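Left out: one protein chain. Kept in place: all the others.
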Amino acid sequence: MYSTLTKLIQMLVIFSSLIWVSPNSFAYAETLTLHKLSPELQNYTGRWIYLDFWASWCAPCQASFPFMNQLHQQMQSKNFTVVAVNVDENRQDADIFLQTTPASFPILFDAQGTLPSALQVQAMPTSYLINPEGQIVWQHQGFLKKDAESIQQLIQQKIQGN
Amino acid sequence: MQLTKSNLISQLTIASMTCLGASGAVQAEWEVDSAMLIYDEQDRVSAVEPAISLKKTQEDGSVIGVKVVVDALTGASPNGATASDQPQTFTRPSGKGSYTTPAGEIPLDDTFKDTRAQVSASYDAPLASGERYNLGLSVSSEYDFTSLSLNGGMTHYFNQKNTTLNWGVSLTQDMIRPVGGAPIGSSDISLQRKDGDEQRTTAEARVGISQVLDKRSLIQASVGLASSSGYHTDPYKFVSQLDDNGRPVAYFYENRPDNRLKTYLHTNYRRHLSWGDTFDASYRLTSDDWGITSHTVETKYRWNWNEKFSLTPKVRYYQQTAADFYQHHLDESPEFGDHLSSDSRLSELSAFTVGAKLAYRTESGSEFSLRLEQYEQSSDDKHALLGVQESLPQSSDLSATIVQFGYKFTF
Partner (left out) sequence: MNWKRNLAFGALLASLFSLNGCSALSEIGVKPWERGILAKPEMQENSMDQAFDDHIYFSKEAASGGSGFAAGGCGCN
């Protein structure tokens, strides 16, 4: 029994040391100007953009759609738009998704992953807030329904504070 | 990374979706996995086992799960004694009544009737740091056995979630109430020396790592350690003592050690092939301080006919060495240490499972499935044959059919 206990303790020590030495892989994408990113995004130059990256296979992405619909509709009049970039490799998967999960905001399709590569997207979904000057002022990884309200408040603060 | 206008234009297309007012709230759904297992051994044990598991992802990202399994068992099971050229009569474990095994047959105890119910609950939630922790509780009860288990663990992500590290610990308490009391180990069964209830405690720790190799494949490995102390003996199993002619002269209750330390290593490789099928291979090595080492190899190939139908053939091979204290039978002048068992499950054996699973996925994402497998276990035990034993069946080989119906849906 004693040797078993020793072994269990050893294992726990190894686990916990691993947790501490784990590299923090989170890195903010450098602020890019809108012009460098995509000509399509230039259509929204001069506006605030909530730029979201999503895929049909990503459940939290699906959970974020009602939030983005609401955000887009409520803030549309305030020089603001949601733009959601789909990164599915098969366009068909995205189309099926959109049939059951409708979007009231513009959607870009980027099967090659050009935009998420450029922005070094670290997680799915990831969303960026881009100011009218084309600079990223805020970003958020993942989506939990419980955070919807605080995200919206934060966006409003950023826009008003500008 | 340099971006030029031209490649962006070619790679990006734009579509403006304007579905007015359709906010289509994604409701938190319950994922239900229900199944019915029918396990049938030729001339022996049969079991019917319905199970239902419910899972829900909540707004804060936590996942709650509940699972209920009921298990109804009937039939006969080997009692550990050898076959004889004469009928053998055994008192039932309760002490009331007896059963007789005809000459030339391996003795089976036909009092085996049992219903087990198991309820488990789990909770898995994210931490602010992005890691996840999980907690679980499980209670299982049958007429002579109650088990309570608690577990907890964590999942850590590295390298953009391409590397996942899991670890967990669990503690299980078993209460064993053998029918007629727990026999005194290694005692002559005719003396009917019995004690009361027994207990067993098991502590387990495991750690696993999984690594995404590319868009289509991943590999994982885990190691675990389980240490149990308390009552490990099967109270309904005997060991025959044979005379020089191979005829039984007495039977002893089996007697297993009070402690067991088990370790395992499990590895798994899974790949989604370019034509849509999936291949899965795994290997497990286990070893314990009773002297049992085992190897298990399993492969599955999921053949995707189309979007709806798939067929998954499977092959499993298992092989184990015997426990140090395993003895097929005792001689007239028995020499055994503190521990003794002739339970075939502790003998050298190998087993093959062959089967397939047919699945049908509906457009709404529900899935119906049917699994059919055949399990063949054969003894690799080598022991000297005394007198009449030469012409008698020696091993309790096992042949079982596994049928499983499944239905998965969300509501």
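To keep things simple, chains are lettered A and B as they appear, and every chain counts its residues starting from 1.
Here, contacts are C-beta pairs under 8 Å (C-beta built on N, C-alpha and C of every residue); 3 or more make two chains touch, one makes a residue touch a chain.
The shown structure was predicted, so the numbers you read here are calculated from the model rather than taken from an experiment.
Enquirer: Could you tell which one of B:T296, B:Q327 or B:S342 touches the chain left off the display?
Expert: Considering the complete complex, B:T296 is the one touching the chain left out.
Enquirer: Based on the whole complex, identify which of B:R177, B:K194, B:R247 or B:R284 touches the chain you can't see.
Expert: Touches the omitted chain: B:R284.
Enquirer: Of the residues listed, A:P66, A:P102, A:P116 or A:G134, which one is in contact with the missing chain?
Expert: A:P116
Enquirer: Any idea which of B:I189, B:L311 or B:I402 touches the chain not displayed?
Expert: That would be B:I402, which touches the missing chain.
Enquirer: In the complete assembly, which of B:T74, B:T146 or B:N162 touches the absent chain?
Expert: That would be B:N162, which touches the missing chain.
Enquirer: Considering the whole complex rather than only what is displayed, give the residues of chain B touching the chain that is not shown.
Expert: Residues of chain B in touch with the missing chain: 33, 35, 37, 39, 49, 51, 53, 67, 69, 71, 130, 155, 157-166, 204, 206-216, 218, 220-226, 261-266, 268, 270, 272, 278, 282, 284, 286-294, 296, 302, 304, 310, 318, 320, 323, 345-346, 349, 351, 357, 371, 375, 377, 398, 400, 402, 404, 406.
Enquirer: If you put the missing chain back, which residues of chain A would it touch?
Expert: For chain A, the residues touching the absent chain are 3, 7, 11, 14, 18, 21, 23, 53, 55-61, 87-90, 93, 113, 116-117, 121-126, 141-143.
The criterion applied here is as follows: only the chains that are shown with their structure count from here on.
Enquirer: Report the inter-chain centroid distance for chain A and chain B in whole angstrom, where each centroid is the mean of the CA atoms.
Expert: So the centre of chain A lies 41 Å away from the centre of chain B.
Enquirer: Which of the residues in chain B come into contact with chain A in the complex?
Expert: 1, 3, 5, 7-9, 11-26, 57, 59-61, 126, 154, 156, 158-161, 165, 167, 169, 203, 205, 207, 225, 227, 229, 259, 261
Enquirer: Enumerate the contact residues on chain A facing chain B in the complex.
Expert: By the definition above, chain A touches chain B via 1, 4, 7-8, 11-12, 15, 18-19, 22-23, 25, 36-40, 43, 59-60, 62-63, 65-66, 69-70, 98, 100-112, 114-115, 117-118, 122-123, 142, 144-146.
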